[in-house]
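The complex appears here minus one protein chain, its other protein chains still in place.
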Amino acid sequence: MSDALAPGAPPPDPGTPAQLTAQLEGAVLAVPGVDTLYSAAPLVATVVASVIATTVEAVTGKPRSTSSVSVSVSEKEGGLKIAVKIGVAAPFAAPDVSRRVHDAITDQLDQNGNPVVTEIAVTVARID
Amino acid sequence: MMNPSDELAGHTFEELSDYLDRDRTPADPSIDGFPECEIALRGMQRLRRTQRALLRKDVERESEREDSWVNSILQHINLEARAGRDIPISHPSPTARLSVTEGAVRGILRAAGDGVPNIIVGRCRLDGEVSEPGAPVTVRVDATVLEGKNIPPLAEQLREALYTALSQHTELAVEAVDITIRDLYQPVPPPAKAKASSDE
Partner (left out) sequence: MMPTTPIRAPLASPFESFTDQTLADRAADGDIRAFEALVRRYGPLMRVYASRVLGSNDEMDDVVQESFITAWQQLPTLDNGAAVRSWLMRIVSRKSVDRLRARRPHLNVDLTDAPAPESHSPHRLAEVESQTEALTRVLGDLPEDQRRCWMLRELAECSYGEIAEELELPVSTVRGLLARARKTLLQEMEEWR
């Protein structure tokens, strides 16, 4: 993450991975038309929430307090991969909402020290 | 009364059992009217009536149970099993990967159909390489129409609604919307009223 920062400038605090996911969650949910943020983990797996929490800990090195992860942050080809799955309220058009969610994520990442990003995936899983 | 070794007018018990399951049609004159056969058939019918009365009673009792078991089933099913393919949505950024799932698109097709009165959408299919931007796609939808309604204008109304939903929520290059009217459905009395009176 640190190699994404401009040399010389004092790095803004990127926060812990848990803080980052929480901030991204907030940013995504604030986008008009987003009515649900689905767990990044398969829905049936929520039954084994403790296992997921452990996995997150192994990946990020930080324990998470919540048991479900709705924004997935992982490493991909030397940068960050962010993935979210959303439900859209029908009066809004799914393409517009998904683009705004993407842009809300990049805005949030800018505030978190503008890390190298290799992929931002936004999946509209439901429209109603 | 019933003795397994009884003569059944030359028939086996199995033949009579089979005859019962065919609703005694076509009528078999070598069975009908023979007292031994009638006794066996009536016995089987009585057994069936008893079993059905018990079943009805038990099913009714089960139907009146509280709803928690329904919710517990619904909570355990995996919605992602129906996500289907990812249908891309464009974005200028090279790192953006935006998509709407095939399952979500089927959902809006059904919802669009539900907005058209007197027609009910069943299965929805997206034929074509939906994962490739710009690839031609044919949408195939099954529907049933209320008996007595004029089908062509209803189908046209549905087609319009489906096109509108598709262009609002996807970037699919829809070549055609094929609607198959599979069946007619009967009008039903409003269920809320019928049930409410039985509750009083």
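A and B are the chain letters, set down in written order, and residue numbers restart from 1 in every chain.
Note that contacts are C-beta pairs under 8 Å (C-beta built on N, C-alpha and C of every residue); 3 or more make two chains touch, one makes a residue touch a chain.
All values reported here derive from a predicted model rather than from experimental measurement.
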Task: Where the missing chain makes contact, among the chains that are shown - done: B
- [ ] Consider the whole complex, including the chain that is not shown, and state which of B:Glu7, B:Asp21, B:Glu160 or B:Asp178 touches that chain.
- [x] B:Asp21
Open item on the list: From the list B:Ser30, B:Gln51 or B:Ser90, pick the residue that touches the absent chain.
Closed with: B:Gln51
- [ ] Extract the touching residues of chain B with respect to the undisplayed chain.
- [x] 1-2, 4, 12-14, 16-18, 21, 40, 43-44, 46-48, 50-52, 54-55, 57-60, 62-67, 69-70, 72-74, 76-79, 81-84, 103, 106-107, 110, 120-124, 142, 144, 182-183, 185, 188, 191-192, 195-196, 199
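Simple rule for what comes next: only the chains that are shown with their structure count from here on.
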TODO: Would you pull the chain B residues touching chain A in the complex into a rising list?
DONE: 76, 78-80, 83, 86, 89-91, 93, 95-101, 103-104, 107-108, 111, 168-171
- [ ] Could you pull out which chain A residues touch chain B in their complex?
- [x] 42-44, 47, 88, 90, 93-95, 98-99, 102, 106, 117-128
